[in-house]
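Missing here is one protein chain; the remaining ones are kept as they sit in the complex.
Moving on, here comes chain A:
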Amino acid sequence: MFPRIPMLNYDVVVIGGGPAGMAAAVRAKELGLKVLLLDENDHLGGILPQCIHPGFGLHYFREELTGPEFAARLARKMVELGVEYKTAARVLEIKNYSDLEKVVVFTSPSGAYGVWARAVIYAAGARERHAFEIGIVGDRVSGVYTAGEAQTLMDIYGIMPGREVVIVGSGDVGLIMARRFALEGAKVKAVIELMPYPGGLARNVIILRDFDIPLYLSHKVVEVRGRGRVERVKVVKVDENLNEIPGSEFWIEADTLIISAGLVPNVKKLTAIGVEIDPSTGGPVVNDRLETSVPGIFVAGNALLINDLVDYVAEQGELAAEGAREFIENGGIGSRKWVKVEKGENVRLLAPHYLSGDRDVYLYLRVARPMEDVELRIPEIGKKMKLPVVKPAEMLRVKLKAEEIRKAEKLTVEVVRV
């Protein structure tokens, strides 16, 4: 099929060398699979090497690490186990010939190759929403960066992007970048949040107070103006329906605008082979082995759904590897029946979408709006969990027992006031 490019042979190809991919490759190797990991960066670790702040690994390694430390631990495990990997290797295409025959075509500085594989674990992460996607108009000038790009500039390349900064979005990434800029001596003039509540984890919202950074809730940036460089940004207040309030506009002078308006799973390579996408997560519809609607294609990490903790990402990588092993050994992921999990009251998104009842699973979900003194309920199996507070920023992770799942025809997850 590719007579003129070198063909390699593996049980499983892992696409992406971030925490999900590395954890998947490690687990696959431990399970005895012949595994190849491909990553397009020059280094392993995905985004973690630029996340120089602490807060990683409390669940997965039971100790607090920085991003580079977290990445290094997984990378070391890969090396110790002899997991094969290629960096600077970009996947051009996944071809799905049949359930157990897939070809991953990639290019690298040593050339283009095809890899025959029986299963693929897709862990290619997410991308950030940019200024155009959130409807900002005006001039196209230097000084407008996504938070991740600013972080790359500062913490990989050592470039200071600007002096006076406005940040769009009070999610974790936006808040961490607010602190990062402040620590380098920049003036963070405002964090602008569309919703009436902050978007990040409580431990990160404190940053604003620590560094005396103004937070504008129920506001949005609508326009950026400048000649070569950002000179000022226009902010407007919104009402409870997120409609702009006429006459509430004001300008903030700044030379830098950082967009931290959320992440979108990278799924184009998957949709190209017909993988079904859940519009609410932006990632694939998966079963409890994190297998997509195309048999033998597994997905983990932020390509599945946007996680708040790297620990969950790594956990998903392991789960996908276990799925790949089962798929290869049994010629598929089988189940007597699939129990569909549905979103109920105040659940914005969840995964996995189908459960077999053959094993215990973690459900990952996010609420649509913050609430206090609530219960997470799955009425079909009489499950109830008390929670003092829920926020869209914090992912909920719920363990379900195999026997609980087996009892049900379907499951509905809801978060309701007690």
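One rule holds in what follows: contacts are C-beta pairs under 8 Å (C-beta built on N, C-alpha and C of every residue); 3 or more make two chains touch, one makes a residue touch a chain; residues count from 1.
In the analysis below, contacts and distances are computed from a predicted model.
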Omitted chain (choose from "Anaerobic glycerol-3-phosphate dehydrogenase subunit A", "Phage shock protein A", "Sulfate adenylyltransferase subunit 2" or "Lysine biosynthesis protein LysW") - UniProt protein name: "Anaerobic glycerol-3-phosphate dehydrogenase subunit A"
Contact with the hidden chain (one of A:R140, A:R209 or A:K386): A:R140
Which of A:I5, A:I245 or A:V389 contacts the chain that the document leaves out: A:I5
Residue among A:A75, A:A186 or A:A324 touching the omitted chain: A:A186
Contact partner of the left-out chain, one of A:L8, A:L58, A:A72 or A:A88: A:A88
Those residues of chain A which, in the complete complex, touch the missing chain: 2, 4-5, 40, 88, 90, 92, 105, 107-114, 127-133, 135, 137-142, 145-146, 148-149, 152-163, 184-186, 222-223, 225, 227-229, 255, 268, 271
